[in-house]
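So the structure is just underneath, and the comments pick up after that.
Only a single protein chain was left out; the remaining protein chains are all shown in position.
Up next is subunit A:
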């Protein structure tokens, strides 16, 4: 198990940013204040779907303390944003498509003056019939949200002939599953400070998961060169995918350049809920068949994703869901069809797990139903059907062979939580309405952005003039612990101390292009970059040290504080400090590398090459008086290569798991007629520490195939992907209800007390 212990002691490092975060003293970018700063506010649409007939800002412009009021007329460049397909208006011109659409922005001397000015802006709307259901949006008579229609993206994967193969199946299960509109619920809502610089330049202090992408998008909107914009984007108070796309940056940038003053914007929670991204709600219809031995024969999946008003990453999310809709199983006949549909229901986008969580919930639920029909143990049923190490990937593409599945499967099979399955479902005869059950699920999760999407990696490693070993990446620290991970990677390679290091991230002025902090990719990028750069810098430093000291280079190595000499029989001594090495020559010692994240040689769009595996077993307790579910214990197995940063690893898996618990039991951003009904965290219910069980084990399977060149895999998402089906199946084990809709509805699990009593007495008599 991955815990603090002998094996991990040398790598058990508190994160450098930890104490300041825990004590509340850390200054986030939204905490910044600069002299002469104005306050910005954005006017969002009052209605979810309408034509704009007129926008009148004259009154707002004359209000006290107001310095600028901007609308679409004030955008010098492209009045659109969107990572893949820029179709979201910075400011709407003649139409609004969701309740978060921006119409105008104000900069004023105070926040109150800015808010007041918003109330003076008059907008005339001509309502358009609401499109609040993706299936209705596909009807021929539905109003079209975009010129290209209401379909953002379709996917299709086919193998064999499932239609015919279902005929030969002994058991077939057909079911429909629904998943919720989950909110990222980061503690720090979107915001930042935007500072005009000399010669038309701009510095953006605002969170993002990809500074260079923000820079590109902002340059396009402002019609300036990318080089004139600097994006400082860390530290971040949580993101989970939700801050990868632009949010308030266009308004801050435009207002700052218009007024010539620094401008601060910071969304309230209500504004964040209203304008921000959510996880795609999906409806998944699955039909799966097995033969008499319990072997999977045919599988069909239809996915309908509610992508909301604009594209952002809706298409890649659907690709990912499609790739994960058949599970990591050997199935000869498969058909998956996906469609991502525009509606007036907010905007859906990137979210930890990226469409996998929804698909895995459905496909893993299918497995248990089939196992029951086949009269098999659900875990043995999976073992029988698991793909083999050298099998092609889910979309038929070549992938890096991996044995991770049997390993995580075995870990759950041997786990203490799974062993609780055989005992009675009754907790205690004095409360016969409380039922216990155990469930488990597994998944194989792709890392990186996938084939066909630019996924550049790279990094820089240098010895600074101050004698620091400095690693620079365009990564962001949003709580995942990337700083601590980079430190550990460097300390292991240079055998130096933490004081010798400088980690530079989150600032486009200081880092090379190494891509985004998304898709469980940063750890692999860092490993690959450092594997290349470390020998170069190390050899150069040793060479310089050897020349300066006259000692033979083969006896020298890097170590704490500098270069050390290790005589053949004698005590090691430090010969020269890093700073002295740095000053041995004129220019800084710096090495850079650029490469692409590993992809499959087969041109399957969105298909992955590197996969990690995860399995989880849970025990739950269901109170049938109220339908309330309590998690009693969890066992997570994760096969993702070496745990570089064990504390961070545990944090990522536990955090992902709790987030998935919310997805399963309580979280859903409810919309009624296109308006959010859960506008704050008093009605949008995320788990608190009281909902979290302390009974958690984490088995990190760290072995990689021999000569694996890619090293440790990212684990930012795998902790969250398989928990929902495990809980749903544990609930089924406890009370017999099959769960098809998340979050699980308590109504479905409760009974009337007299009936509960009769059944439990009968049950007790039978046993």
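Rule of thumb we're sticking to: contacts are C-beta pairs under 8 Å (C-beta built on N, C-alpha and C of every residue); 3 or more make two chains touch, one makes a residue touch a chain; residues count from 1.
FYI, contacts and distances are computed from a predicted model.
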item: Protein name, per the UniProt record, of whichever chain is missing from view ("Branched-chain amino acid ABC transporter permease", "SWIM-type domain-containing protein", "FAD-binding PCMH-type domain-containing protein" or "Fumarate reductase subunit C"); value: "FAD-binding PCMH-type domain-containing protein"
item: Candidates A:19, A:64 or A:603 - the one touching the absent chain; value: A:64
item: Listed residues A:228, A:502 or A:666, member touching the removed chain; value: A:666
item: Omitted-chain contact residue, chosen from A:28, A:91 or A:116; value: A:116
item: Contact set of subunit A toward the excluded chain (per top definition); value: 59, 62-64, 112-113, 115-116, 119-120, 122, 270, 430-431, 433, 625-628, 630, 665-666, 670, 672, 677-680, 682-683, 685, 687-688, 690-691, 746-747, 750-754, 756-757
